[in-house]
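Dropping a structure here in structure tokens format, bear with me for questions.
A protein chain is absent from this complex, but the other protein chains hold their places.
Take a look at subunit A:
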Amino acid sequence: MVLTKDIYNKLRGKSTPSGFTVDDIIQTGVDNPGHPFIMTVGCVAGDEESYEVFKDLLDPIISDRHSGYKPTDKHRTDLNFENLKGGDDLDPAYVLSSRVRTGRSIKGFTLPPHNSRGERRTIEKLSIEALATLSGEFKGKYYPLNGMTDKEQDQLINDHFLFDKPVSPLLTCAGMARDWPDARGIWHNDAKTFLVWVNEEDHLRVISMQQGGNMKEVFRRFCTGLLKIEETFKKHNHGFMWNEHLGYVLTCPSNLGTGLRGGVHVKLPKLSTHAKFEEILTRLRLQKRGTGGVDTASVGGVFDISNADRLGSSEVDQVQMVVDGVKLMVAMEKKLEKSESIDDMIPAQK
């Protein structure tokens, strides 16, 4: 635990211009001692300035969470999908689906733990406008949570697109479910391969996904769509929160940097029971989750495997690690199926 009496004493009297205090930052961590599957951060930002005003608390947490990232380090952003090598040949017999998500915060607004109804509604309005300008493969439609028909709702649930009011106390204790479902909604393209969540845990969550293992295509669509959206926001003088130290600024310190989680649902029934499975994942800088997302355990040997890093490496770097790592693990799985050893395949620490 990073918080000491000294740090608390120093920070307690401060607040950001919008009035967010250190008590607000840590409330979720105080209320939630731990999570069964992952080490939680226990802090959230209320606005862009939080990371500056409370750096005495947040810098050590960021360093702890992001493998020793220093207050003087610089983060590199690379959304040029052409820099990704391979990724179009993951075996679909094992890799069931591929997905890349990130978050974006809109400059000039406070974040979900703190924002007012007025701000949240303006964010929604701007988002709808920006998304309405998209065309071609990105042409789509917005569904406000507070206005969709039952039919639309059922469809979105069946497509696994609909997000619900947060029930996780990690989020509710941070105030992110306030005023639900006011100004929350989902946008997706007609092909259902590019999806944006508005005002859930971040201002925007942007998701590119499809069945099968063509991560290259998923990433191409991800980068292209994201850059188009950013253009429109910039035109309205509301770019995304970003700086060269922290990269993209998001609500949870765990999502700083790229905010990117690129992953696959992959069948690894044999490898997952191998004694070295955890170690392999660690060395590949990957993490596993159940197929229901962060709060679930795996079912039937199918795992959600994604990058563990967010800050200190670029989008291309992180997706590359997923592509290379998953390719290797599928090859290991195939060997284990033939009862062959995988000892010579164990990778070095990346």
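Keep in mind that, in the parts below, contacts are C-beta pairs under 8 Å (C-beta built on N, C-alpha and C of every residue); 3 or more make two chains touch, one makes a residue touch a chain; residues count from 1.
We take it that contacts and distances are computed from a predicted model.
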Omitted chain, identified by the protein name its UniProt record gives, among "Ribonuclease P protein subunit p21 isoform X3", "Creatine kinase S-type, mitochondrial", "Sestrin 2" or "AP complex subunit sigma": "Creatine kinase S-type, mitochondrial"
Which of A:4, A:67, A:80 or A:116 contacts the chain that the document leaves out: A:116
Residue of A:30, A:157 or A:345 touching the missing chain in the full complex: A:30
For subunit A, residues in touch with the removed chain: 10, 12-19, 21, 23, 27, 30-31, 49, 53, 116-119, 121-122, 146, 172-173, 177-180, 182
